[in-house]
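With one protein chain removed, the remaining protein chains of the complex are shown where they sit.
We call the chains A and B, going by the order they appear; numbering starts again at 1 in every chain.
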Amino acid sequence: MSGSTIIFYLLAAITLVSAVLAVTTRMIFRAAIYLLFSLIGIAGIYFWLNYEFIAAVQIVVYVGGIVVLIIFSIFLTQQAGEQLPKQKMGRQLFSALAAFCGLALVMLQLAQHEFTGTGNKAVEPTVANIGYQMLGVDDNGYALPFEVVSILLLAALIGCIVIALKSKPEKA
Amino acid sequence: MFNPTWAMTIEMVIAGVSVIGLFAALGLVLVLMERRVAAWMQIRLGPNRVGPKGMLQSLADTVKLLVKEGMTPDGSDKFLFNLAPYIAMMVAMLLMAPIAFAKDFRLWDMNIGVLYITAISSIMVISILMAGWASNNKYSLMGAMRSGAQIVSYELSAGLSILTIVVLTGSLNITDIINAQADGWWIFKGHIPVLISFVIFIIAVTAETNRAPFDLAEAESELTAGFHTEYSGMKFALFFLAEYINVFIVCAIGATLFLGGWMPFHIGNWEAFNHVMDYIPSSIWFFGKTFFLIFVIMWFRWTFPRLRIDQLLNLEWKYLLPISMFNLLLVTAIAILKWHF
Partner (left out) sequence: MFIVKYIKDIFSGIKSLLVGMRRTGYYFTHHKEIITEQYPDNRDTLVMADRFKGEVVLIHDEHNEHACTGCTACELACPNATIKIVTKFDITPEGKKKKAIDKFVYHLELCTMCNLCIVACPTDAIKMAQTFEHSVYDRAELTKILNKPGSKIREGIE
C-alpha cells in the first residue's frame, strides 16, 4: 500500500467516523465539532485529489461559515454541560431508514453507472481557469446559474435586513 | 528502500521537526521581544534578571509552564477542553505551509496560497469557541462569543485588503506575488490605494489575532482571561504560543503581500542598486520585514487604549469594510488601466 493510499484511508476514516459520531452524540456542541471534523476530512480529500481551490472553498464556506454559524446558534440557545434527551424509538428508526435509503440510492447509481475513461486532457484547476469556466457564456460556462444564485443571495440579504429592521413606533 | 512512500514519510518528518523547532524558537524570541518592547515604551527596563540582559527569561517561563499541573475543571467537557489548544496549534502549523521564508524555500508551493491562508485561518476561531464552551465558565463563554464576532467580522476587511494585491498581481500563488514585486514592492508601486489597504490589513490582522487594542477575547480587565480562563500549565502555554505564532504568520503574510516577502529592496530599473541589494540574503529580507511588522503590531498594543465591543464592531462595519470595498474598486481600476508602476 502506498503512502497516498494510506492517507486516503485515513481521511476517509476521519470523515466517516466523525460523521457517525456527529449524529450519535448527545451533546449538541460536540455534534457540531464532529460535523466540523467530517467537513475538514472532506476538504482533506479534495487536497489529496490536488483540487486545492475546491478544498479551500470547502473550508471557507463550511468550516469558516456554516459551522461557526451553527456554533453561534448553539451558544445563544443552549446551556453548557447539558445532554440532549434521548430520542424516541420511532424517530430513531425513521432516521436510520432515511439514511439507509439515501445510501442505497447513491450506491445504486454508482453501481449502475459505467465509468468510461476519457481521452480529453484534464483542465488545470487554476483560479483563472475556474473563473473562465464559472463566468463563461459558451458551452461549458456557468454564467447563468452563477447569476441566478447571486440573485438568490441578494434576496436573502434583503430579507435579513427587512427582518432585522426595527419597526417604527406607531403614532398614537 | 527509497520508494516514494518512504521519501514522503521522511519529507513529512523533516518538515514537521523544522516547523516545531521554528515554533519553539519563535515563541521564545517573540515573548521576550514583546516584554522588552512593552517595557521600553512604558519607560521601564523589562526582564533583566535571568541570563545576560534577561535573554533567558522566556526560557525560564517555558520551563515553569512545562512542569506546572495542567488542570481540567470539574463540569467541563473534558474531551473538547483538552482538544482545543491542540487545534489552535495545528491551525498555526498548517498556516506555515505556503509561506516563503527565503528564495525557493517553502514547504508547499500551491496555486492558491493566499486563499489557502484565508481558509485555514478561519478555523482558528473554532479552537477559541471550543475552549470557551468546554470550560463551562461564563467568562470563557463570553470571551469566546466576543472573539467569534470579532474574528468573523474582521476577516472580511482582511480578506478584501488581501484581494487588492491579488487583483494587482492576477494570481493567488505566493511565488507569483513575490516575483511581481521584483521591480519594487507593492506598497511603493501601488500608490495610495495599496497604502490604505496595507493599513486596513494591519488593523484587521491585529483584531484577528486578538491582540490589544482588540483583545476582547481575553479582556484581562473584565473577563479575567476570556476564553482561556480555565487553562493552566502546558495547555495554556499552547494557546499562548499559538497567539504569538499567529502574529508571526499574519506579519509574514503582510510582508509577503505588501513588502515583497524575501524580495530585496529593488527600484525599477536601477540595475546597479538592485544588484547591491541582492547581496543581502533573502531570508534576512524576509525576517527583517516580518519582524518590523511584528514590532508595529506590538507598538499598537502598548500605545492604544482598548476598544469596547460596540466600538470594535462599529470600526469594522462602518469604517474598515466600506473603505476597503471602495479601495478595492480603486485598485481594480488601477490594475485595469495599468496605472501602477
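Following the convention adopted for this analysis, a contact is a pair of C-beta atoms (placed from the backbone, for glycine too) under 8 Å apart; a residue touches a chain by one contact, two chains touch by 3 or more.
Treat the numbers as computed from the prediction; the structure is a model and nothing was measured.
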Which displayed chains the hidden chain touches across the whole complex: B
Sole contact to the chain not displayed, among B:R44, B:K64, B:K138 or B:H275: B:R44
Identified contact with the non-displayed chain, of B:W108, B:F304 or B:W317: B:F304
Where the unshown chain meets chain B, residue by residue: 37, 40-45, 48, 299-300, 302-304, 319, 323
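Operating definition for what follows: only the chains that are shown with their structure count from here on.
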Gap in Å, rounded to a whole number, between the CA centres of chain B and chain A: 28
Chain A contact footprint on chain B (complex, rising order): 4-5, 8-9, 75-77, 79-80, 83, 110-112, 115-116, 118-120, 122-123, 125-126, 129-130, 133-134, 136, 141, 144-145, 148, 152, 155, 170-172
Chain B contact footprint on chain A (complex, rising order): 2-4, 6, 27, 29-30, 33, 36, 40, 52-53, 55-57, 59-60, 63-65, 67-68, 71-72, 74-75, 80-81, 125-128
